[in-house]
Structures are given as C-alpha cells and as structure tokens.
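The structure follows.
Moving on to chain A:
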Amino acid sequence: MHPVEIILWVPATAMVVLVFIGNYRLGAAINVIASGVTFVAGAALLFADRVRTDIFIIDDFNIYLVILTTFIGFTTSIFSATYIGHELETGKLTPVFLRFYHALYQAMMGAMNLALVVNNVGLLWVGVEVATLSTVMMVGIYRTPEAVEAAWKYFILGSVGIALAFFGTILVYLVAQPVVGEGLPAMAWDTLVKNGAGFDAKLLSLAFVFLLVGYGTKVGIAPFHAWLPDAHAEGPTPISAVLSGLLLNVALYALLRFKMVLAANGETLDVGLIMIWLGLISLIFAAFMLYRRRDIKRLFAYSSIEHMGIMTFAFGMGGPLANFAGLLHMTMHSLIKSAIFFAVGHIAQVKGTQRIAHIRGLSVTHPVLAVGLALGVIAIAGMPPFGMFLSEFMLVSTSFARQPLLALALVFGLVVAFGALVLRMQDVLFGEPSGPTGGVKASYLPLFIHLALVLVAGLWLPEPVVRWFRAVATQLG
Partner candidate 1 sequence: MAMMFEVAAQGLQMFLVLVIAPLMLGLTRKVKARLLRRLGPPVLQPYRDLWKLMHKEAVLAHNASWMYRVAPYLLFATTWVAAALIPTYSTGLIFSWSADIIAIVALLATGRFALALAGMDVGTAFGGIGSSREMLIASLAEPAMLLVVFAVALIAGTTQLSAIADHMIHGSVGLRVSLGLALFAFVFIAVAENARIPIDNPATHLELTMVHEAMVLEYSGRHLAMIEAAAALKLTLYFSLLVCLFFPFGMATADKSLAAMALGVASYAAKVAILAVLLPIGETAVAKMRVFRYPIFLGSAFATAALAVFLLFVSQGF
Partner candidate 2 sequence: MSSLQFDVAHFLAGGMLVLSLLLLYQDRILATLNVFAAQAIVLSLAVAWQAYVQEATHLVLTAAIALIAKGFIIPTALNRIVHRLGIHREIEQVIGAGPTMLTGLGLIALSILLVMPVQVGVSPLAREDLAFALAVILLGLLMMITRRNAVTQIVGFMSLENGLILAATGAKGMPLVVEISVAFSILIAFSVFGVFVFRIRERFDTVDLSALDRLRHERRHIS
C-alpha cells in the first residue's frame, strides 16, 4: 500500500472509530497514534516512488508540505491530549463534544492531506472544503456566544470563499478543456502546467481572480481575513495551532499551484503585482492591528495574517530568491506559530485567562513557559538565529534590489509589527507577577521540538530541502 493512500485512509478510519469512543483518554491516545502513523507514512513518501496518476501527484512541491502537515498534526495531537484533559477538568468541554472533537480533528487532517496530494483541482477543492467545515465545527465547539459568533462568521465567509473558488475552478476547466480535451486531464495539475501556454489568457486571468478571492479567504489575507482572528481566539487552542500552522498553508498551496499554471502561460494579467499589493495590505494592516489587541490568542492570529501577507508578497514578487524565501517562510511560520500557540494555550490555562492585561511577570512565575513564549515571539518576529530571519533576509534583500519602494513598505510593516509583538511580549513576561502561580501540567515537548527545528533551519538548511525549494521556486516563475 502506497504511503499516499495511508495518509488518507488512516485519518478516515480513525475518524470513524473516534466517533464511537467515549473515553477521552482512549480517544486522545487513538488520536495521537493515528496522527503519528500518518506522520510516519508522510515521512515514508521521501523513500517511496513519486506517484503521478490522474488522481494523485507527489512532487517536490507537496512532498515537504505533506511531511510538514502530518508532523505538525502529530505534535499538535500530543499537545491537544494534555490540553483537552485540562479543559475537561475545568468543565469547559463535555465528553460528548470531545468525541466529535477528535473525530473532526482526524477529518480535518485527512482532508488537508487529500488537498495536498491530489492531482485534480476539483478534489483539491473538496479537500479544502471538508477541512474548512470540520474546523468550523471545532471553532464552535465551546458553544459560548463568542465561539458561536466566531464559527458563524467563519462559516459564512468560508462558504462564500469556497463558492468563489469553485467558480474559479470551473473557469480553469473551461480554459483547459479546449486545449487538453474533456475529462480528468483537463483538471490535473501536471497537464495544466504542461499545456498552460496554449490557454486563453483572458479567461485564465479571470479564473485566477476568483481563485485568489476564494482561496485567499482561506489564506486569510486582508481584506478577506475577517474570520481568522475570532476563529483563532475562540476555538480550542490546538485548533488555533492547526489553523495557523496548516490550513492557511494548504489554501496558499492551492493558490500557488494555480499560479504555476499562470506562470506556464505567461501572457496573463500580472497577478504578481496584485499579490504583492494584497500582501502589503495584509502585512501593514495586521501590523497596526497588533497594537490594540488585548486577547493573546487574537494577537497571534493577527500575526498570522501579517505573515501570510509576507508570503503573498514574496510569491507575488517572484523570482528564484523571493519564491525560495516564501516557501521557507511558509515552513517556518507553520512551525513557529503552532509552537507559540502551544505555549499560549498552556499560559492561558495556568493563568485562567486570555487577556494580556491579566498576565504579568510570567518569567517569574513560570520560567519555562516564559522562555518558550519569548523564543517563539523572537522567532516569529524574524530575529536570528531562527529560521524566519533567513527567509526575511532573502526576501527583503532581493526585493529591495528589485523594487526599492515596495521593499521599503515591506520593511515598514515589519518594523511596526515587530514593535507590537515585542511590546506585548514584554508586558506578559516582565514586571510584577500577577494571576495564579500554580504549577502547570503541560507537555513542553512539542513546543521545544518545533523551536529546535526552527533554530536548526535558521543556522543550517539541509541540502535536499534547499533542492526542493529551488525546484519549486523555478516552477513558480
């Protein structure tokens, strides 16, 4: 059985099983095991042969994304085990909902894997859709008014986005059909890219606009971002971690695949410029939004918007270096942001609040958590020796040499966001301690594994990774 099938079947079966598991310990254990197996299978893709059928495709682009997704899914499931246990004790969740929580978790993982490995724009769409719907459920799972509102907002905006993306997909088919012929090939990545040159540029541009708005809503770039902060803030923290770490990536992956087609065509509207501007808007908007945040999870949700903006900027800028930087940034952001949410989740649990104003002097009361958060924020703020500095280094330097003014805008946004993040972090870490100082039942492992990986990536990027990124970067044009 090929690993590709494993990473799809394991979550599916696990989902079905978990629906019937009442005991939360058992459920969590199964969740962890299933995610672990999925991760192993994902890693096994490295050694399995690259498939390229009408349904599945494994190439340089999605192989590392699959590994990243399954890995973060695994670590998050470990984190979620302890986290959810605490939620049960405090009575925020009941076992009934917990069943659905775990089932939906697997559903989401499976859907994302599907979206990543399929070789068909339609199935990709299905995958993203399922992932969205399952996350919608999980965001609403606390059933507090805020949670319901967040989920509702997420659902409405998400559905509209999905619908627009679907229209874009149809348009892509319409564009491809005369050239490629009817049937599956007209929706397969490889054939699309291969025959991209012959497509009608006008219709292709139109298609990409709809895809940009549709999947852009998922990516969370402004002004399509509105669902993102609340969904992150009100849902369970593991979901926030997965949303920021994975779902946004998957949506961006879809966009990039389509951008490859456009790059192959070459005569379309210059979507790069549109992406650059959307990215800048997201970056600067989010950077300013960071200052007024009082809820720590919402704070980092906005920082996700900011970083998605940076990536969009990078891919819009194009060229081997900028694309390389974008891909690296994508990876680093997933790892760091999920790590930060791990830390934030535990902090919110020990302090019993998500309000920054009520969390003070963490470095005195909970040094380890404080160090974790500090390292995470330093990393997400793009400071060495962490990997995000590497990507921002490449992006800023290359884009300043090519588009000085746009690069200056980028740098401006980076500085503003940096200030806000550091300001809030200092508020939380230093000063007279406040709030409960009790011990914390937390699994630091996922947090520090992520940080260690990011640290290593910042100092030394393994050769194969560099090779993949360069290959993809050239395809992205």
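For anyone wondering why these and not others, all candidates are chains of the complex that A comes from, given by their letters.
Some notes on this structure:
In the analysis below, a contact is a pair of C-beta atoms (placed from the backbone, for glycine too) under 8 Å apart; a residue touches a chain by one contact, two chains touch by 3 or more; residues count from 1.
Because the structure is predicted, anything quoted here is derived from the model rather than measured.
Touching chain A in this complex, out of the candidates 1 or 2, is candidate 2.
Across the complex, chain A meets candidate 2 through its residues 120, 122-123, 125-126, 129, 133, 136-137, 140, 143, 145-146, 148-149, 151-152, 155-156, 159-160, 162-164, 166-167, 169-171, 173-174, 177-179, 182-184, 187, 200, 202-203, 206, 229-230, 233, 293-295, 298, 355.
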